[in-house]
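Take a look at the structure below.
For this view, one protein chain was removed and the others were kept in their places.
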């Protein structure tokens, strides 16, 4: 009996580091920037508490259920009635209170921390990028550089970036687990998210807030580049990319799944969805669903583009891999 | 509380439960209306270029509505007073007065709404009008329902007299009526007065 | 609207179900007609106001809905078992998780719990029925009609497809123009009104109908949790009523509460939804806590440890649960102060919940734990729910939630609280109270199969989700690519769900087997129970107690048994007053269903015309002065003699 208990304890003690080591492979435990790192630190801190709680409960549970199980030789033994026990009840009231306090302090600190430029980068002027989410794509506008990208975003590494986020219609959530956590993007509103990538690299980003049929495909790549490479890329875009026109932009906002795109100029010159006006671009008729029955022409068209573009998108996502991270 | 002293409507166990149940229901109504109020406060300024409260509210009409409803609450109280004194005819008279005042309130409110629609504020105009008409409309629908309900009870009282059952039904309806008055006071204060320019 | 838009066609899965449903309906009608059971059905069930029968109907409907929701779950698991499967397309998957979530929470968990409450609470407090029997029947029919209206959506018109949370703007007409989300707005409204009425009914029942001597702190713990749950229903459901009304107005009448255009605020929907939605998850878990408490005490052969602190804990959880709703949208861009405060209130719920866990453990300590089926479910609950609970606390830490939000980690959390918390409890409650409802026990051996398959399958299904969530998989993704590396986790999970389904099948087989073969000779008190429901016959007679029991301590029946004082005297028998059956509840229920159906399809003229039916029902009700009837003493004596033997 004793050996069993000790064995169980040992096992769980062993399990904790093993578990944590295993977790290391998971994207959330593999932060690549200071903001994500504070989130991960908080998560690991909380997991330690939770594991201890789970172990205590499991051990107590196993012990009690084993020790006080009914046996054939119980005879007519009658357990004594117990009203309760004040000392015990106070203990299991007080200890959780202490735990709650221990959890709340770093939580609050982190909540405030991630809403600001990360430590060590206060001096640097953040690069501002506007994010506009649409069905089912991500549009990134660089107001200072006057360029716009779709479904990928390049940022300078080791430099703070501030995303100013909004949506052209449905609500999405902008999530880059290795760099920053997530926040909603909403029409008529603007949310802000800071991000720093320690090193150049490719990072996985996606929408986590369900927004209809194309939702599963709504991911993007964050590519962190060396400062110079970034500037070079900007220049290259300015030299080679097409001009974004209002018509093309309206076309972009139709509910489709498309690959990457790059433009000169940004749509911010004619609309910032954070301040209203999105209704001009809504296309309710493109959201009709036709169970069975014949698809109307408009839909067929989207369906086609959808297919063809899923392919493009897939090529694109090869590099935007999440794969990159999970296999190193 | 001895039997003789207990008002008729509380005498049977079932009646006590009905009245208690209705109070609990009023608790739910408070939650319902506070949700409507909360939504109104959140959407109040979202006029989307349409009219705002201060553009359309008319103090005089709203005050008349308020007095009609306050008075009807008073007369409903009188009806209960006479019910407890077993004065069936007085009770019926005051109930009818209550209903008339309630109908007057409704008449004013409908006119008010028609006026707003002419001013270009329909329920579809903006977030503000949606919340406004829904809050007011829910209250108005309650008043309408109350009038129909109390009218039905009048038939029953006329036919059966003031019995344990009819009195408890009527008492419950009167609670409902007073409650609508309470809701109106908050509408008057936080929608109309607050929304007008002082 | 053309016919093939009206009926959903084209999908073989749906077509198959349509045919199956059609055949089942025809078959049922034919069977009932053949057996000449229509009159019996009408008299004994459709018009009944007996809380036990209403409870049983709730339970039946709940099990049926569990099957429907479970099939949805299995379909989703099948679709994501391999990367890039084409089994379900995106639209179909979206509809399925939406109906799965709604059905599981509102049409499975709620009716099963309310059903058990219906059967047990009046018996536990020594009452003849609930405070408002007719209203109780109306609640049931509104729930049932709401559930059926919701369920026909997948064959008629199309299912809702914006998630069980139906967030705007997506759930608005611009982005989901079909009738699917109208079903959501209307069907849930109808069912919700019924639930609100149930809440009021049970609050009054428990306040006013307790047996003489049963003061507040002598009430059985399940009655306590039912009471607190009912209060929570009254507090939360009106919020949902308003939110759904706004949704209906937006979708059917073009208003702008939640729209992108004209000053609507979609975030108001989130706010209202969770103001109701969070209390709702505690509404489903609190009665479950009560059931575990009863079962654990009974099968440890001890009284409940720390009864009073259990009561305070339940009240504390209910109180806090109204103050935490924002934890569902920490990532909305709230101010840091908002997120901090709501983190605090949320995490604080761990304290009273912990009190309960420890009290359960210490109830068993020094007891004699008997591993009956009901007890096994209660035992499995403790570790599984602890995992769900502590992951909830992790989610509650707002900053950390920036990484978990809307991921599979969250999906794992809520299945780890909902399934152990609610489903295990319902199973425990069914095994425990089955004899009280039907007069025989469910088979313990088949029950073991049910137990092990389901519990193992459950952990296999949902444990991997924590890990894929932490590895970047968001929820509601109908497909994913091979390169993500999630496939092994999800494949394993899919296998788990099949094991779980086998467990559910074992339950169904158990019910079938026991109906046919189980011994009918179980006595009135088969588990050596502690509370009043065991003081009357099994199944309970329609009048519940021939003589209303008197109570002077908690677990009074337990001590009376020991003192040999459970009998009744012939001289104490008095005629028992009973409420009469009524046609108005089912009539009103159906009327609401018809009006609701027309509203879903926006056929307003028909809706207005048919609402006359509702008016007729209400007026008929107002003029109904039926006082019920009395059961004479002879009849009581005869029925009591049947199971007690000769009366003194």
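The first chain written gets the first letter, and so on, giving A, B and C; residue counts start at 1 in each chain.
Everything below uses one rule, namely that a residue touches a chain if its C-beta (ideal position, glycine included) is under 8 Å from a C-beta of that chain, and two chains touch if they have at least 3 such contacts.
Heads up, the rule we're going with is that contacts and distances are computed from a predicted model.
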*asked:* Missing chain, UniProt name, options "ABC transporter ATP-binding protein", "Quinol oxidase subunit 4", "Succinate dehydrogenase subunit D" or "Heme exporter protein B": which is it?
replied: "Quinol oxidase subunit 4"
*Touching the absent chain in the whole complex: find that residue among A:53, A:139 or A:186.*
A:186
_One chain is left out of this view; which of B:116, B:149 or B:179 touches it in the full complex?_
B:179
_Chain not shown, touching residues in subunit C_ = 207-208, 231, 235, 239, 263, 265, 267-268, 271-272, 275, 322-323, 325-326, 332-335, 337-338
*asked:* If the hidden chain were put back, which residues of subunit B would touch it?
replied: 1, 5, 7, 10, 16, 19-20, 23-24, 26-27, 30-31, 33-35, 37-39, 41-42, 45-46, 59, 63, 66-67, 70-71, 73-74, 76-78, 80-81, 84-85, 175, 178-179, 181-182, 185-186, 188-190, 193-194, 196, 198
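As a working rule, only the chains that are shown with their structure count from here on.
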*Selected interface, A-C versus B-C, where C-beta contact pairs are more numerous*: A-C
*Approximately how many whole Å separate the CA-defined centres of subunit A and subunit B?*
49
*Using mean CA coordinates as chain centres, what's the subunit B-subunit C distance in Å?*
34
_Inter-centroid spacing, subunit C versus subunit A (mean Cα positions, whole Å)_ = 32
*Can you list the residues of subunit C that touch 2 or more other chains?*
261-262
*Which subunit A residues reach two or more other chains?*
none
*Provide the residue numbers of subunit A that touch subunit C in the complex, in ascending order.*
23, 25-29, 36, 38-40, 42-43, 46-47, 50, 53-54, 57-58, 60-61, 64-65, 68-70, 74, 77-85, 88-89, 92-93, 96-97, 99-100, 103-104, 107-108, 110-115, 135, 169-171, 173, 175, 177, 180-184, 186-189, 191-192, 204, 206-216, 278-279, 282, 284-285, 287-293, 314, 317-318, 321-323, 326-327
*Contacting residues of subunit C [partner subunit B, same complex]*: 131-132, 196, 199-201, 203-204, 207-209, 234-239, 241-243, 245-246, 249-250, 253-257, 261-265, 268, 271-272, 275, 619, 622-623, 625
_Residues of subunit C defined as touching subunit A within the complex_ = 2, 4-5, 8-11, 14, 90-91, 94, 158, 161-163, 167-170, 173-178, 180, 260-262, 266-267, 300-303, 305-309, 329, 331-333, 336, 339-340, 343-344, 347-348, 350-351, 354-355, 357-359, 361-362, 364-371, 379, 382-383, 386-387, 390-391, 393-394, 397-400, 402-407, 467, 470-472, 474-481, 483-485
